[in-house]
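What you see is the complex with one protein chain gone and the rest in place.
== subunit A ==
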Amino acid sequence: MFPKGTKRKFSDSGEEQVSSGDQSPVAASVAARTMSSSYSLQRQSLLDMSLIKLQLCHMLVEPNLCRSVLIANTVRQIQEEMTQDGTWQIMTQALAAAQCPADRLVATEVLCRQTDAAAQAGQSPKPFSVVGLEEGYHSEEVVMEGDVETEVTMSTLSPVSPQLSSASYLAGPFGMGPCWEEDEEEGECEEDEEEDSEECVSEGEEADQDHLSADSRTGEQVFGTFEIKHPAPPQDPVLGELFSDVDPSYYDLDTVLTGMQSTPKMGPYDLLESLSSHGPTALSSSASCRSDLNELDHIMEIIVGS
């Protein structure tokens, strides 16, 4: 169905270096063209579609585990193939180059664990894991103000070194899953999020500090990052109410996979931002998410400034 053609358009030997992770944008584009462009486009759109599917789970009822596992396996398969082709490294590094440096503190246990592992392991990307890391969740906590019974703190990390880009590239989506909550209902939160994304760090205190959003600013945090605005923000009565029943079991992986809580709402915008930056097909592929995307498209335009 996807013909695995690796038709090389450039047969110069100079192009051979491409797969080893040359960082120049020219090489990147050449690498992309070394394989049949339609195949890689198809693959890319499939990847984007899959990631969106994982994100947009229906939060009212527990998501279907079988479906999630199958989609995650598909993503893993694509990731492995792209790694072998060398396009994986290139893509993540291209994203890194495209992003402005992060002022916001970025945090993820995912990143933290992989920092240690990948630092030694070097280039090998961690295979995409369906669930975004049980241990990560256990030690990962969120600072919540006031009326939350259990007070938790999110550990923070400074941006990680570039070679970990691939490691964290995909760790997020499944882990981001829980944060996707009824977009339709949470109008105010969306707006807050939008403003936060637009402005830089210092405004971070505003509104949804409780929200986790993918921050694709630094290259390594393409997907696998959770963002925390510090310091603890002033009380937002709406959000406080929403999160008042949050408890640590949210971070239990069983919960993540089988039942998401109605807590932190992840900003979809950052994910889509990163998707849009590496392919025009990113958004066009998912018909089922079209209604959400139309809404998000508008917001994204503001963020991306296109």
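Everything that follows uses one rule, which is that contacts are C-beta pairs under 8 Å (C-beta built on N, C-alpha and C of every residue); 3 or more make two chains touch, one makes a residue touch a chain; residues count from 1.
The rule is simple: contacts and distances are computed from a predicted model.
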According to its UniProt entry, is the unseen chain "Telomere length regulation protein TEL2 homolog", "Serine/threonine-protein phosphatase 2A 55 kDa regulatory subunit B", "Glutathione S-transferase" or "Methionine--tRNA ligase, cytoplasmic"?
"Serine/threonine-protein phosphatase 2A 55 kDa regulatory subunit B"
Going by the touch rule given at the top, which residues of subunit A touch the chain that is not shown?
1-2, 42-43, 46, 49, 53, 59-62, 64-67, 69-70, 72-74, 76-78, 129-134, 245, 247, 249, 253-262, 285-288
